[in-house]
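As you look at this complex, bear in mind that one protein chain is not there, while each of the others sits in place.
Right after this comes chain A.
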Amino acid sequence: MRIPCPYCGERDAHEFAYLGDATVTRPDPAAADAAQAFHDYVYLRDNPAGAHQEWWYHANGCRQWLRVARDTRTHAIAAATSARVSGEPA
């Protein structure tokens, strides 16, 4: 598996570290339903078989966080953008 880093170009997956699902966002701790929202945010995942948005960190490269669109059934990568553009990992 190779990840097309927008800064470094296409690089082998072993240069990257994986964080996980990029669609979950950290809830507001002051909100009334914060306990429920944090449970869902920390523990529950859609875990789709198919298109998945996920965070990868280019540890042995430019050290940027990337948002990668990958198919979990084939590992084919459709896009990788810098988290600076698409929103930081929450």
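By definition in this document, contacts are C-beta pairs under 8 Å (C-beta built on N, C-alpha and C of every residue); 3 or more make two chains touch, one makes a residue touch a chain; residues count from 1.
The rule is simple: contacts and distances are computed from a predicted model.
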Omitted chain (choose from "Cytochrome b", "Sarcosine oxidase subunit beta", "Aspartyl/glutamyl-tRNA(Asn/Gln) amidotransferase subunit C" or "Branched-chain amino acid ABC transporter permease") - UniProt protein name: "Sarcosine oxidase subunit beta"
Contact residue for the chain not shown (choose from A:Ala31, A:Leu44 or A:Ala79): A:Leu44
Of A:Met1, A:Ala59 or A:Ala78, the residue in touch with the unshown chain: A:Met1
Positions on chain A where the hidden chain makes contact: 1, 12-14, 18, 20-21, 39-40, 42-49, 52, 54, 70, 72-75
